[in-house]
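Here's a slice of the assembly, chains where they normally sit.
Labels for the chains are A, B and C, by order of writing; each one numbers its residues from 1.
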């Protein structure tokens, strides 16, 4: 696979790992947060940890869109799906996310709700056209990468004159989340960080510029990296070097796809349909100002929140679930008492155990063999 | 399957559809069975028209298995539900080291199903059975109202004879045993997915659906006493099968990603779909666990068979109280290979 | 990308696998270009020169004896 296999090369990886091992200062604990769930997945899937020295530690960030969606919004989606005549279209990732009372879209579907897993907003539009008697709601979630398709879907629905299509918008903004982490008041929970592995696809859309602020104001190095494992290990090397050099800049490892300005056309499409919400609730981060999008009033006929009069009621996570602290980087999956006992991907207690980009799921699926090794080692 | 000869007009196989009378136990059912099933499965036992077949079996212990087939779409590159229903059940017998003898077939048809499609499926079943050396000796047909099924479901059961001295079972693997796979993985699942409209992708990949009893016979002949267990990694792919075996045998498994045979096209399709070939179904592959001293012999024998040309040693068994299946990735790190618990793939079998 | 289709769609190919995707979010993509895909949409063109440069950087970064 061109432009894929090259970036998964084990030999090159061992070389870079060796360089990292040579260059790290033995007396320093390097703590890097990979913001994106895509990076979290790649690190676990390719066993990247095994290639890094003990004192380079990766901390998972809040960049898994499924993970950060709060229970209240999940409840809203389930309720929408249960309305008579509604067909809820969703990316498959969301099916098993627990709402309140251990409900989920999977269970709602098994109990009779019409829920369709789609690969693309295009599928949802097609369903709306083919089944005019259904009220088709697209469950829109995600960061800057998945937002433009939702915007396009609304524009297309308008153009087609569809009366039975709407979007339940939960799109959120990456820089606001990073800001919430770096700007959190110093205190017990605050994680010390040496730098960020910056988003891949998100950066394709927004470019490198929005990260400058974090480098400049908070003195946190940011290296934007592709989603392949060599991209990630290379970014780690670049971060190690910035730390060693006392630099804090935005560097771009993913130059083959990311430009300083990002994708202007996509940005314009998004701006046409969406505007910034005053505040939005994030699992783990709480209410974050200016951190999400809503559908502009002129497209309100496609806004499921308006059509179905959605008023989100804040709802509690399972109190034993540590997703929140994990999403802030404060804790690791194994710090949660439920991990692997009550909480598994089959019976997830929190969203982090659902998406393959979630920290708990990634650790369960790929990494948990290290726990017993570590226990043995200690 | 009673098919008395009647004077009625022939079925209109070209244009006709299954209707409720074809499942009602009357003449219409006898005609459907006679002209489509008995015709294509042609054998003495079925032709007797009894509600059961009676026959002698060679000496040895008996193996018995069943599977239901609900694959969608019914026709896919490299096969259809008919050939699949024969291969899958023959393979489950072969995995016990059994020589498959006879199959039964239970059809659940949806009202309105085209007779022409049913004929194609029956032809394909008959051909697959002949090729595998088994007979479909007894069967049953039910018809349900439109909207109560999905075209056609087939449940086949099978019996076979296990030669004395052979005792293959999922709990027989021991630390040190070597793990082999008989060829490239994921072909069937990708072929099915490529024929699902909503995934909107195209490949040239054919399902690997095939009867493995011939391959197994060679393996048993060469390495019988050293074989610990065989299993065909169908639903859930080799990831699911390896985990099943680790749990049944109470051991850990270690495999090498580099050693796994994967077609480039399958890898690319998985890339598009965000899937791991380890989790994708196969219908003509087996995993073999063998004592280390016989591993090379077994590999040679497998590669000598047309269905095992791309066989490979992919790993070995270890002690592990957690029964983990671990893989060294091509990238160089370690990971677990787990059952897929993500969202559902299309119905692949 | 191997073929332009109607309605801002295109066909992409990877090792013999073809998939229809939307070009609605990108400009100036040509047949023969490589693209970054996400949920059925091309997000951007992949720059072959930069890709080559990255590979060289990766190779450079690994120079030295493996541990």
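Just so it is clear, a contact is a pair of C-beta atoms (placed from the backbone, for glycine too) under 8 Å apart; a residue touches a chain by one contact, two chains touch by 3 or more.
Note that this is a predicted model, so its numbers are computed, not measured.
Just one chain of each kind is rendered; the file's full complex, by chain label, has copy numbers A x2, B x2, C x2.
Simple rule for what comes next: only the chains that are shown with their structure count from here on.
Counting C-beta pairs in contact across A-B and across A-C shows that the higher total falls to A-C. Annotation: 37 Å between the Cα-based centres of chain B and chain C. One simple way to say how far apart two chains are is to compare their mean CA positions; for chain A and chain B this gives 38 Å.
Chain A and chain C, compared by their mean Cα positions, are separated by 22 Å.
In chain B, the positions touching at least two other chains are 200, 264, 267-268, 271. With touch defined as above, residues shared between interfaces to two or more other chains in chain C number as follows: 14-15. Residues 14-20, 37 of chain C touch chain B in their complex. By the touch criterion given at the top, residues 14-15, 22, 24-27, 34, 36, 38-41, 43-44, 46-48, 50-51, 53-55, 57-59, 61-67 of chain C touch chain A in their complex. Those residues of chain B that touch chain A in the shared complex are 198-200, 258, 264, 267-268, 271, 274, 322, 324, 326, 328-336, 338, 341-344.
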